[in-house]
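With one protein chain held back, the other chains of the complex are shown just where they sit.
Moving on, here comes chain A:
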Amino acid sequence: MDEDKTQQLPRRMTRSSASSSPSTSNNIVAAKVTSLEPLTINDLLVGGDPISLDDIISSFPGRSSQILEVVRHLGPLNSPMLPLFVYGSSSTGKTSIILQLFRHLNRPIVFSSCRTCYNQNILFESILNQLLLHRKNAANGYLNAKRCERPSDFVNFLREALTNVISNLKEKSEKLISNEMTQGKIGNMIYLVFDNFQLVREWDKSSTILPLLFNLYDLLNTPEVGLIFISSTSPDTFYSNMGYVEPIPIYFPDYTEEDIRQILLRNQVNQKLYSSFLDVSLKSFCGITKQIDDLSAALKPLYEKYCEPLSDKGKGVAPNQEMKRRLLAHINPHIASSLNEIFKVSSLSSTEVETRKEEKWKGNLRRLEQSKELVSLDFHISTSAKYLLISAFLASRNPATLDASLFDSKGGSDNRKRKRKPSEKAQERKETLEQELLMKGPGTFPLERLLAIFQCLVSVAEEPSDEEEQNNDGLGVEGGNGGLMSDILLQLSSLCNSNFIFKGRSCPIEGSTRYRSTISEDLALKVARSLEFPLSKYLYRS
């Protein structure tokens, strides 16, 4: 009973297994939490109910050839294999299919994701914990089974652990043979699976850990060990100047439009209605991206809009031709705007999204959105910080040579009066500067320049109140200016921490720090508008 219960527990939840049996998953998870018995060799199996190959193929539309290819390369029971390199873009089913296949084949695996195991030590310890059937709990002080920091320690421990596991598997296999059981064979092979393997390239010691992992097959020299690398980038992106023996590549191409249609149609209540919806929308959206996750998120609100004219919101009605035309006429105006919303990540809460959705569909959509975005500033900062932000923006955008004319005591108005008709040479220079701005982005500036511009802007802004103060006493004037200037360096530091201003490294020769404004022109206009500051007068333009 206990053993049967253990085998039922799925060790790894994937998207497909979670969606296929949601109620069972809850019970299993609850059972798993309560049972803290020591781990056995069966815990290296994927677990779950036995699944047939046909079930896996039907669960993953468009993936039958890849599934069969992986099965062939894994080979019959107890068959040695060369390392595999399974690669394809995100959301192409690589990890899910590998796990489901091991569930189908009922063979032990050691699964490690290089995203959760984000450095060398954690990866080593994760592998050894699984092989040594070790679970971190209060009894052992949440320690790992083995502590190993060096690759040499890891390989020694790994050899030892693999030898033990393989011996256990052989003993188990012999028992099954003596009992004449044909079902339940798990064989003598153990498979190490490395998921998200492309992330190893960015690790600190990637120049040594990558050759080690690729050569692990030769280092271990054990026919009972199979290695599988799963990566979202192709093998040619793993650059190495010393070379290694290449694993067998298995490629998962992106889904075709027809595959995407089949995948999106699953779990839809009204298949025919959703199919007619995809007829009018899928091709346009596939022009932007073919990633299932992006498409699924983008099409969901559009489908709700599509179903609005229907009385039952698309639950049971099969659409006829007339209804299709009506729905098409209803949805057509919204497709174009939805295309441009496809990658937007909303930071509002779900209720606010609903409210905003209602507002968005009303009236003139584009103009309303445009004006609303321009008016509102999403955050609050002090007046002094706003002036500082504008000063940084101007310091980054304008050439330093224009400071004398732009920031004189009259606030830049003289510059406009003196403006002349541009000559041909000036036109050419203008284009060159525009190109330069496109390429280089915002320039850097020293702290002194920022403070000078800031002081100039603040003094211009304080001009009306100067006259009032002069009518009173001298101390008042000084106090007013001092107020805006207080703690200016601290505010600059806060803006740097908020990533509105980027602080570069100090030049070792000059010893001065240079800054760069990172805000966009739209944001600068918003800040200026909130201050009623005429930003355009100070911007260098044609």
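Just so we're on the same page, a contact is a pair of C-beta atoms (placed from the backbone, for glycine too) under 8 Å apart; a residue touches a chain by one contact, two chains touch by 3 or more; residues count from 1.
The definition used in the following text is that contacts and distances are computed from a predicted model.
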{"item": "Candidate names \"Origin of replication complex subunit 4\", \"Transmembrane protein 107\", \"Trafficking protein particle complex subunit\" or \"NADH-ubiquinone oxidoreductase chain 5\"; UniProt protein name, chain not shown", "value": "\"Origin of replication complex subunit 4\""}
{"item": "Sole contact to the chain not displayed, among A:246, A:279, A:304 or A:487", "value": "A:246"}
{"item": "Candidate in contact with the missing chain, chosen from A:39, A:199, A:212 or A:402", "value": "A:212"}
{"item": "Selected from A:81, A:280, A:402 or A:447 as touching the chain missing from the view", "value": "A:81"}
{"item": "Positions on chain A contacted by the hidden chain, ascending", "value": "69, 72-73, 75-76, 78-82, 87, 89-90, 150-152, 155-156, 208, 211-212, 215, 218-219, 223, 232-237, 242-246, 248-249, 251, 253-254, 256-257, 286-291, 339-340, 342-344, 435, 438-442, 502, 504, 516, 518"}
